[in-house]
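Contents: one structure, followed by commentary.
For this depiction, one protein chain was excluded, whereas all remaining protein chains were kept in their positions.
Order of writing sets the chain letters: A, B, C, D and E. Residues in each chain are counted from 1.
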Amino acid sequence: MENYALELIQKGTRIDERKFDQYRNIEIKTGVIGPAEGSARVRIGDTEVIVGVKMNTGTPFSDMPNDGTMMVSAEFTPLASPDFESGPPGEDAIELARLVDRSLRESKCIDFSKLVITPGVKVWSVYIDIHIINHQGNLLDAAGLAAVAALWNAYIPKYENEKIVRGEPAGKLPISFKPITITVGKVGNTLLVDPVLEEESIIDAKMSIAIRDDGKICAMQKQGHGTLEFSDVDKMIDIALKKSEELRGLI
Amino acid sequence: MENYALELIQKGTRIDERKFDQYRNIEIKTGVIGPAEGSARVRIGDTEVIVGVKMNTGTPFSDMPNDGTMMVSAEFTPLASPDFESGPPGEDAIELARLVDRSLRESKCIDFSKLVITPGVKVWSVYIDIHIINHQGNLLDAAGLAAVAALWNAYIPKYENEKIVRGEPAGKLPISFKPITITVGKVGNTLLVDPVLEEESIIDAKMSIAIRDDGKICAMQKQGHGTLEFSDVDKMIDIALKKSEELRGLI
Amino acid sequence: MENYALELIQKGTRIDERKFDQYRNIEIKTGVIGPAEGSARVRIGDTEVIVGVKMNTGTPFSDMPNDGTMMVSAEFTPLASPDFESGPPGEDAIELARLVDRSLRESKCIDFSKLVITPGVKVWSVYIDIHIINHQGNLLDAAGLAAVAALWNAYIPKYENEKIVRGEPAGKLPISFKPITITVGKVGNTLLVDPVLEEESIIDAKMSIAIRDDGKICAMQKQGHGTLEFSDVDKMIDIALKKSEELRGLI
Amino acid sequence: MGKKSDVQLIVDGKRTDGRAPEDVRPISMRLDVVSRANGSAEVSFGKTTAVAAVYGPRTLFPRFMQESDTGIIRTRYNMAPFSVVDRKSPGPDRRSTEISKVVRLALEPSIFLEDFPKATIDVYVEIIQADGSTRVTGINAASLALVAAGAPMKDMVTAVSVGKIDDTLIVDLNGTEDQNSQSDVAVAIMPRTDRITLLQMDGVLTKDEVMTVLSFAKENCHKINEQQKKLLLEKYTGE
Amino acid sequence: MGKKSDVQLIVDGKRTDGRAPEDVRPISMRLDVVSRANGSAEVSFGKTTAVAAVYGPRTLFPRFMQESDTGIIRTRYNMAPFSVVDRKSPGPDRRSTEISKVVRLALEPSIFLEDFPKATIDVYVEIIQADGSTRVTGINAASLALVAAGAPMKDMVTAVSVGKIDDTLIVDLNGTEDQNSQSDVAVAIMPRTDRITLLQMDGVLTKDEVMTVLSFAKENCHKINEQQKKLLLEKYTGE
Partner (left out) sequence: MGKKSDVQLIVDGKRTDGRAPEDVRPISMRLDVVSRANGSAEVSFGKTTAVAAVYGPRTLFPRFMQESDTGIIRTRYNMAPFSVVDRKSPGPDRRSTEISKVVRLALEPSIFLEDFPKATIDVYVEIIQADGSTRVTGINAASLALVAAGAPMKDMVTAVSVGKIDDTLIVDLNGTEDQNSQSDVAVAIMPRTDRITLLQMDGVLTKDEVMTVLSFAKENCHKINEQQKKLLLEKYTGE
C-alpha cells in the first residue's frame, strides 16, 4: 500500500486523486458538546477531531498577574487508531498539543488581558482539550482548525458570588486572530498538503507552519525522519500562506 | 480442585460441608488498631480483612457545604494472595472499595451533617481503609462487615485551636445504620453464599446486595463472567435479606 | 575483571595501586552552577557528582513551626552509567538521597531556626539535588562531599514584598558543621575505602559512616549483600574517623 | 444519588426535559465512524453521546497474557475532559476503572470467546457528551460495534437506565435526574434470552420496587434493541 | 530523631510506658496467618504489629530478570494507611522503598540463594500498627515466615532497635521514644554466628557509645531469638 502511494506521487498523482495542494473535504461543526463552553468537531476527509473548551477559574502566573491562562492537552485515544495506546500522553500527543498551544499563544489569538477576574489573584483559565476520534492522516491541521473553531465558538460563563454559573454565558471569549496551521510534506521532490495515512508513512519530512490572519508566520516546526533543504522551506511557506487563507475562510 | 468443588455442588453439598446458605465461622474484633480512630479485624473462615478508620479535617464539596466527606480505599496487598500484585490498586480492588463506599453512602450509614466543623469551610473527612490480610474467598462481604464494624467502633477526636488532638475522643462517630453486604453466587441452578476460593472460581455469576437495617436494598451489583435470569435476582434478594439480619447481629 | 580486582586485594594491593585507606584524587569546584544558590562539582577519580542547592519558600511542618525545611533528592541519570535507567528514582537513588539527608539532618549541619520568614507560616526550604554525571564507584561519599561543599557555598536570596529576588544574596546559608560520609568496604579480611567500580562488585559488605567535625558519629548504614562482624564495625569507625578529617580539610 | 432532591423533578407528569416517565430520549445511532477499527458506532441518547470502536480479534501481547483455549475481551471506558460540566482530568480514575470492568462483564457473555484462542477483542468506549446514563449508552454503542466488527456473537447486548424520582419510576435518566434520584439502576440484557449481563443499583428500594424496576428495564431494553437491529439490518441489506 | 526532646522520657528510671530501659515490650508471635503463603507470621512488640508472608521459591518472571546460577530474594515493606497516627497515603514512598531494600539485605545472608537458581523468594511485610521499631519487628516476622516456608536457611535473622534517650541506653523504642531519641539504631544479626546483617544508626553518638549500643543490641537479639525458636519448636514438635 505504501509503495503504491509512493508510486502514484512519483507519477504526479495521489491515492485519492487529489491535487498536491488540495485538502480533502473539510467539515466543521461548532457548539456540538453541551457541557463545554466552546466546541468544534472537525472532519478532514475521514480524519475526525473534537476540541472542547472549558472555562475554569485559576491563579495567574506570578510574572503575568494581569493575564488569564491557557492549557492545551491532547488525547490520542486508542479508539481512534490501532497505533494509539492507552496510557498517559505519548510524545506525539504531547508534541501535537504543544504545537497547537504555540500557534494560539504566539499569534495572540486569545486576548488574555480580558480574562482577569481579580488582578494577580484570580483569572480565567482556558482549557482546550483535543480528542482524536478517527486518525486517517494530518491530525495536526485538523486539531489546529478545531481548536480555533472551538475558541471562536466559546463563551465566558457568568461568574457570581465567587462561583461559576455553568451554562449561562456572560459574553464571548475574546478572540483576535484565527491562526491556521498548514503542514506541508515532502516526498522526493514533491511537496504536498493534507496527506492521508498511507502518504504520511512515506513522507521524508514535513513542516508545520502556523499563519496568522495578517499573513505573518507565528510558529513553525519541522517534523519527520528526513531532512529539508533551505529552498524547500521557501516553497513550503508559500503553500502554507495560500492554503491558510482558504482554511481560515471555513471558520 | 475446581472440578471437585463443582462436583460436590452438583451433588448438593460443599467442599467444607456447609449448607448453601451458611457462612463460615465469623469473628469480629474491634478497636484492634491503636493509631486508628476506629478499626475492626474480621475473619470469615480463613479470609481476613482489617479496616481502619482515620478522621482528618478537610474541605467540604462545594455542592455539599454542610456535610462531612468519606473516602473508601482498598489495598489488595501481595501478602494476602499470590494473585495480588504490588502496585496501584487494580480494577478488583477499586471495584471492591467502590461497592463498600456505595453500601455506606446509599444507606446513609454515616450522618455527614454532624461532621461539620465550620460550614462550607472545614469538615471531618472519614477515611476508611480496607486492608486484605488473607484471601480465601468472599472478600467483599468480609470487607463490608469490617467497614461497618470499624465505623461503629470509631470516635471523633478532640479538635482544639484548629488542630486535631489525636488519641482523645470527643464523641462517637454518628452512625445510623448497619448496611450489610451479602454476595450470592450461582453455580448451575444452585445459589450459595460465602464461597471459598475454590468455589469462587467455578461460580457463573454472583450478585452483591447491600441491605439496610430496615430491610431495604441500598446497593446491588452483578459480578462474574456469566449471566443471571430475572428469577435468580428474586431468589438472591430473599437470601440476602435473611442472611443480612444474621450478620448484622454479630456487630 | 572482577576476579582480577579480587586477586589483587588478596595479594595486598589494588587495581589502581592505591593503599587500602587511600582515596582517589579529589577535586571540588564550588559555585559552578549559575542559577543555583549553592553548587559544587566533585570528582573522586573519574566519579563525578554535581550538587545544586536551590532556596525556595514553603510552609513549615506543623510540629516544627519555627524551623526551615530541607529536601534531598538524587537522580541517577542514565547518562552516568549503563546500569542506570530512565524513570523515577529507584531504590539505590532513594537510599543515597536519604543517607545524605540523614548525615546533614542528624549532624545539625544547617541551622534551620535561622531559616524562618514568618514563624509557623513561611520558612525557607533548602532543596539539595544530587545529579550523577559519571559513576565510577563510591557515589555516596562523592555525593555527601558535594552536598556539604554546595551548602557551604550557598546563599539566601533577598526576599522583598513576599517575593524572592533571584540572584541577589541576602546572606550566607547558616551552616554549622561539615559532616563527612566515609564508606568502608570489606573484602575477605581486608577493609578499604573509596572502591572503584570493579572493586564495588566484589565487596562483601560495606558501612557508610557520617562523622561530624567534633568526631561524633551522626549516621551509619550497613550496605551490601554480605555480613559484618562486630569487630569490623570497630575498625571501620576508626578508619572513618581518620579519613573524614582528611576529606573535611578539602572543603 | 440515593438522595431525594428538594427540587421537584416531575411536574404535571412531565420530567425536567419534558418527557413522560416512560419516555426514552431521542436516540441516534450511526455505524462505521472510525475508519481503521474492525467495527464502530456512535450512539446518542439525548445529549449523552458515546463512540465505541472494536479492534480484533487480534493476537494478544505480551504473550504470557494469552490463554491457549480461549480469547479474551478487554474494554476501556473513558470520558473526554470536556464531556462533563466540570472538566475531567484526562486519564483513568476510579469510576472509569470500575465502569471499564462492568462494561467488559456486560459484553463478555455475548461473545464466543473460545472462537479466538490466544487473541483479544479490544473495545474502546469514549463518552463525548455526558448527560446521564453514560455507561448504558456506551454498552449499546459497543454492542453495535461488535456486530459491525463481525465478532462471533451469541446475541446482542442492550442496556438502559431506570430510576426512581419523586416516587415515580422513570427510564433513561438524564444528568439532573441521575444526581437527584432516589434510586438509579443500570441494566443490560441479552434480548433473545433475557439474560442479565449488567445490574448495578444505587439508592434505597424495597425488594418489590427492585423487581418492578427490573421488569421496566427489560421492557425498555427490548424497545432499544429493535432500533439497534433496524440499523444493522439497513447496513447489511439496504441502501 | 537526633533531637533531645524537651519532655523527659525517663522518670524515676521508668520509660513513658512504664518499662525499664532494658525491657523489651511484650512480644507476641503467631505462625501461619496467611493461608496461601508458603510461610507467614504475625509479630507484635507492644503496639507495633507486623505481618509477614513468604511466597516461593517460585519461578521469576519476566524471564530476563532470572539469574542462571542463583535465586534472588525480593522484599516489600508496606505500612497500612491506618497504622500510623497521621494517615499514610497508600502505596510506596521514599521511606518504605529504602526500608524494603534494607530488609532485603538483612534477610538475604541467611538464605542459600544458590539452592534455587532462576527463582525468587518474595517476602511481604505489612505493618498493621506502628508504635516505633517497625522495621525490626518486620524483620523478625519475616525470618519466622521464611523458616515456616521451608526456605533453605543458614540461620535465622533477629532484629532489635536500641537507642539513647535522656542520656540512657534503651531497647525496643516505642513511637514517642523514636521521635524524641538522641540516637536510634536498628540492628539485625544472625544469632548463631553474631554476624550483622542490618545496621542503621541516626543521631549523635561517640564511637564508644556506638560500640556499647551494638553489644546491647546483640544481647537483646539473642533473647528475642530464643522466643522465635521456642515458637518454631512448638510448631514442629508440639501440639
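Keep this in mind: contacts are C-beta pairs under 8 Å (C-beta built on N, C-alpha and C of every residue); 3 or more make two chains touch, one makes a residue touch a chain.
Computed from a predicted model, the values in this text were never measured in an experiment.
The residue from A:17, A:162 or A:234 that touches the chain not shown here is A:234. Among A:30, A:47, A:81 or A:107, only A:107 touches the chain that is left out of the view.
Among the residues C:28, C:50, C:180 or C:251, only C:50 touches the chain that is left out of the figure. Contacts to the hidden chain, counted on subunit C, fall at residues 33-36, 39, 46, 48, 50, 52-54, 56, 73, 75, 77-82, 86, 88-89, 127, 129, 131, 133-136, 166-167. Listed here are the subunit A residues that touch the chain not shown: 91-92, 94-95, 97-98, 102, 105-108, 207, 212, 215-230, 232-234, 237-238, 241.
By definition in this document, only the chains that are shown with their structure count from here on.
The set of chains touching subunit A and also touching subunit D is empty.
Ranked by how close its C-alpha mean sits to the mean of all protein C-alpha atoms, the top chain is B.
Averaging Cα atoms per chain gives one point for each, and the point farthest from that of subunit C is the centre of D.
The mean-CA centres of subunit B and subunit C are about 48 angstrom from one another, to the nearest whole unit. As a whole-number value, the distance joining the C-alpha centres of subunit C and subunit E reads 27 Å. Averaging Cα coordinates per chain places subunit A and subunit E 57 Å apart.
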